[in-house]
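This is the structure I have questions about; it appears just below.
A single protein chain has been omitted from the complex, and every remaining protein chain is retained in its original position.
Entry: subunit A
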Amino acid sequence: MAKDNSSLQATTGTAGLFVVAAALRLLLFTAFPGLPNLLTGRVEISTPVTSFKRLQEGLFLYNHNVSPYDGGVYHQAPLLLPLFSLLPDPSTYPIFTYILYILVDLLSANALYKIAESKEGAISRLYTSPRKEKRWSGYIVAALFLLNPFTIATCVGRPTSVFTTCAILHAVAKALSGNIFTSMLSLSFAAYLSMYPLLLLPPMVILAYDRTYNPKAPKSLGQLAGMCTLVVGGSLGLLFLSSYALTGSWEFLSSTYGIQLTLTDLTPNAGLWWYFFTEMFDSFRSFFLGVFWLHLSSYTPALTIRLRQQPLAVTTLLLGIFAIFKPYPSIADTSLFLSLVPCFRHVFPLLRYSFVTSSVVLYGTFLGPAFYHLWIYAGSGNANFFYAITLVWSLGLSLLVSDLAFAILRDEWEVERPEMRGKEIRQI
């Protein structure tokens, strides 16, 4: 009874939060009519593979019965097109698009609420943190997501990466509630939209396995992994087939995933790839594309093995790594990573560089647009200006990722060595 009551309370609480968050976004959309288009044009928010402007271009071609990939501007998944062509034209009735994006944000926040409420961050099947008492409720975690300036800017800038964010968060939430099939379906949606979430499959499988583990009738992890892979493969196949039916050719594969794999669009962004590949010798280009992709994907198995006991931590750390090292990162990826970090409130006292990290991230946040302006508009700086600030930004994020990884490992280690609690560590 008391439990019911509290959950009801939480729901009413989040309802208020959701209303506030939606109202804030609506206010930004309507009170500053120029803001959505300004943010859509920012390279920190819109990448070639997520930009709303490019989506409109593809939509126009699609509505005029031309292949949306003609012209080489649109690089996003084909199934987004019928969704947006159902809405009234965004330039005349933008409110419907705004409402869609607000709804997607609220859905993500709802999934995040469930993730935080599941307490998986501190208590997993194989591991219980000694600091498990110290945690934030779902309400706070959802509020941190919804009121995060990065999330708000992303929502107003309307890149399609919010759909990926929503799909990933739902995949995690469904895996936590033991709903394996829905979780895998959600993950394959995310992979269909952005490709890189496919790398989250191993920790997701372990998460789903741990949450559905029944000590009386233990199932095999390998069996479950096989089943999950089949589900993801099957649903991806279905999505591809329906995309083929929609566009009439397999062209979309090379135009969406091919662009991410080969980095043919070198529009500057907050990531590390574009500058390397503008400078790269042509004969080494394909080799280093291979190296960069391998680097990105090599973290998955190692982290999954190391943090086998805390699959949610693996997922969070991987999302942080992707936000730094993926080919077209934007602040949408950062906000996804930052939204999951509060689930690890219990290790916050173990973070060593929280001040440095937050200063560096803030530094990058404020100087990034300024340096971009100096380079592109004022002409008083060059590409190195902007690249330097993206390096700082990535440094800040990687500090956060490594510090979080350290804190999680230290937390694990203190279980083993309770006497070392609160002592300085020293490498031997």
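Here is the rule we go by: contacts are C-beta pairs under 8 Å (C-beta built on N, C-alpha and C of every residue); 3 or more make two chains touch, one makes a residue touch a chain; residues count from 1.
The rule we apply is simple: contacts and distances are computed from a predicted model.
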item	value
Chain excluded from display, named as in UniProt, from "Mitochondrial distribution and morphology protein 34", "Replication factor A protein 3", "Phosphatidylinositol-glycan biosynthesis class s protein" or "Probable electron transfer flavoprotein subunit beta"	"Phosphatidylinositol-glycan biosynthesis class s protein"
Residue, one of A:Phe18, A:Phe84, A:Tyr113 or A:Tyr127, that touches the chain absent here	A:Tyr127
Touch with the omitted chain, as defined above, among A:Asn148, A:Ser254, A:Ser297 or A:Ser354	A:Ser297
Where the unshown chain meets subunit A, residue by residue	123, 125-128, 130, 209, 215, 218-224, 281-284, 286-291, 294-295, 297-298, 301-302, 305-306, 308-309, 415-419, 428
